[in-house]
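Removed: one protein chain of the complex. Kept in place: all other protein chains.
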Amino acid sequence: MLTFIVHRTLYAIGLLFVASVVIFYGLRVAPGEVTDVLTNPVNRIFMIENLREKLGLDKPLPLQYFIFMGNFLRGDPGYSLVNGEPINELLRSAAGYTLKLGALSALLTYGTAIPLGVIAAWKRNSFFDYGANLLAVLGMGIPNFLLAILLIQEFAVKRHWFPVAGYESWKHILLPAVVLSAEAIAINLRVVRSSVLEELNRDYVRTLYAKGLPEGKIIWVHVLRNALPPIIALAGVMLRTLLGYTLIVETIFRWPGLGYQLVNSVLKRDYTVAQTLAILLTVAVILFNLLADIGQQWADPRVRQGAKTG
Amino acid sequence: MSAGGTYELTVGVETEVVPDGAPGRTLGDKLAPLVANKLALLGGLLTIAFLVLGLVGLLIVSRQEWQHLYLDQNVRRTLILPFEEGTFLGTDNLGRSMVWRLVAGTGISLGAGLAVTAISMSVGMALGSLAGYVGGLTDRLISALIDLTWGFPVILVAVIFVGMLEPGLTAVILAISVVNWAGYARIVRAQTLSLKGRAFVEAARALGVSRWKIVLRHLIPNMLGTTLVMASYYIAVTVIAEAGLSFIGLGAQPPTPSLGQMVSNGRSFLSKDPWIVILPGGTIALLVLALNTLGDGLRDIFDPRLRRW
Partner (left out) sequence: MPSGPRLGVRVDTPLLTVDNLTTVIHARRRTLRAVDRVSFTVNRGEILGLVGESGCGKSMTALSLMRLLPPGAAVAEGSVRFDGRDLLRLSGGEIRKVRGNDVSMVFQEPMTALDPAFTVGSQIAEVVRAHTKVGAEEARTRAVAMLDRLGIPNAARRIDDYPHQFSGGMRQRVMLALALVMNPKLLLADEPTTALDVTIQAQILDLIADLRRELGLSVILITHNLGVVNEIADRVAVMYAGEIVEIGTTRQIFENPQHPYTQGLLKSMPYLVSRQATLHVIPGRVPELWAMPAACRFAARCSNRIAPCVETHPDLARIETDHDLRCYNPTPFVR
């Protein structure tokens, strides 16, 4: 287990190096200068000279990469080319917003998908099961941006229950969180259902009934526990997908998280901000993969204890 | 469907309780394959209809003399309801013909999907078979490359590509291809490996036929089913990702019409004139549904191990 973790971690670091080089060069050689978007000419000359020096933009690119990565790893990625503000501050607040949104979405996803999926499998071919299946089909069938505007229209514009966009209160987070988790709920619901269904057919379940355990304990403790590995395996995929969706959902709801800031900086050609955010999100993706790999191994006691499967 | 565009290979298949020789399956379970195939058939027919529409759309987008069909504005004839005042599907807020814009948008979406499929599959086929056939260091390098790109969030990669190039279809197509070639390459690699070890390959080699030729000759027909399945998923993923990116302004740029753009454009009119959102939104949903149903049906027929979740 330990060698597995070490091996995967080294591999992740390698991936990260390659990805950061690609992102850095790619964004730097992009057409269009950042200067295009600077509006105040006086400000502009002062800032560009200042920044060029600060960021070492006059040095050759490979050197710039190492300067940038050095600063990045030290936790000081520099300044925005558009408004000269330190990226750190932007990161701190954006990461907070994204974490909040992500945590609520994850909670919503698993808090809905696991109970619904388990009950759908337990009471298979019942009306509950069909209803859950319908929900899954809808969740997977409606693109998230479409769901977003439908929800905004219904609950913000028409009924005024929630604000259309923004970030000032708890009410602002609910609609984006629902939109973000809709597809994840649908997919997880299916996986939970089929995994639980598969477990319900195993011999040990009959033993559990023969022991006289209450059915609730059999389902929610034993069967669910054994049904977890595929759900955990999917969690990695799910987190990555959600992370991609935050770019769209945050932009739609103008939720000032990492995704919104990345889209914004890309559109403004603010490449110091863009490369920092892009690399940061890539780190997150690679980290999710790593955690999912490890989590999946850990979920199986046979693997965890390094024993041969019996 | 997922813009994550990842594919999992699992062996697990839903099973029902079947006690010793007792048929415990209910009627619904028995009918499942039949129903699935009927659905797949429906999905296939719908997909073909969309492809025909898309072809027309691509044609009018590519020929300057036909672009007026979806570009001509008319301030006196804005926001006409479908089937009114001599129109088929009405007009948008600038008085442009909705039906032509939908046809053109479908063309753009499907064109992008086909481009992604073509790029992903040719790269995947080349690198996957190379890795499987040559093995050794080449295999390890290509496998690392597969791991690097496989399962990256499509939207994130697309936004980074937009940063590297500029907002538009090219960046979107490249980004989705960069993520999706790896899924195909994995399967090609595994197929090549298994073919290489088979007896008939050895036998052919003994007869003096090049082993590479034999492997290729068997690889391509073996991959046919998988290719069809994955193509329908690739196109679905592209359609949905392109629409999402267009919606936030990073996809196809005006005047090139795109379904996502139409939804975005109609947003401000949603409360009074909802159909200008419902039409493109519904087209996207139906198109993706058709592709996924077709894909699932083909998967059940060709390769049940190939599951997306």
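Order of writing sets the labels: A and B. Residues in every chain begin at 1.
Note that in this section a residue touches a chain if its C-beta (ideal position, glycine included) is under 8 Å from a C-beta of that chain, and two chains touch if they have at least 3 such contacts.
From a predicted model like this one, the values you see are computed outputs, not experimental measurements.
Enquirer: Write down which of A:Ala95, A:Val137 or A:Leu213 is the residue touching the left-out chain.
Expert: A:Leu213
Enquirer: Using the document's definition of touch, tell me which of A:Arg8, A:Arg28, A:His222 or A:Arg254 contacts the absent chain.
Expert: A:His222
Enquirer: List every residue of subunit A that touches the chain not included in the displayed model.
Expert: 202-204, 206-215, 217, 222, 225-226, 301-302, 305, 307, 309-310
Everything that follows uses one rule, which is that only the chains that are shown with their structure count from here on.
Enquirer: Distance-wise, how many Å sit between the C-alpha centres of subunit A and subunit B, to the nearest whole number?
Expert: The computed centroid separation for subunit A versus subunit B comes out at 22 Å.
Enquirer: Which part of subunit B faces subunit A closely enough to touch in the complex?
Expert: 1-4, 6, 8, 10, 12, 14-17, 26, 28-29, 144, 147-148, 151-156, 159-167, 240, 243-245, 247-250, 260, 263-264, 267, 270-271, 274, 277, 281, 284-285, 288-289, 292, 309
Enquirer: Quick one: in the complex, what on subunit A touches subunit B?
Expert: 11, 14-15, 18-19, 23, 26-27, 29-32, 125, 140-146, 149, 153, 157-158, 183, 187, 190-191, 194-195, 197-198, 200-201, 230, 233-234, 236-237, 240-241, 243-245, 247-248, 251-252, 262-263, 265-267, 269, 271, 274, 278, 281-282, 285, 289
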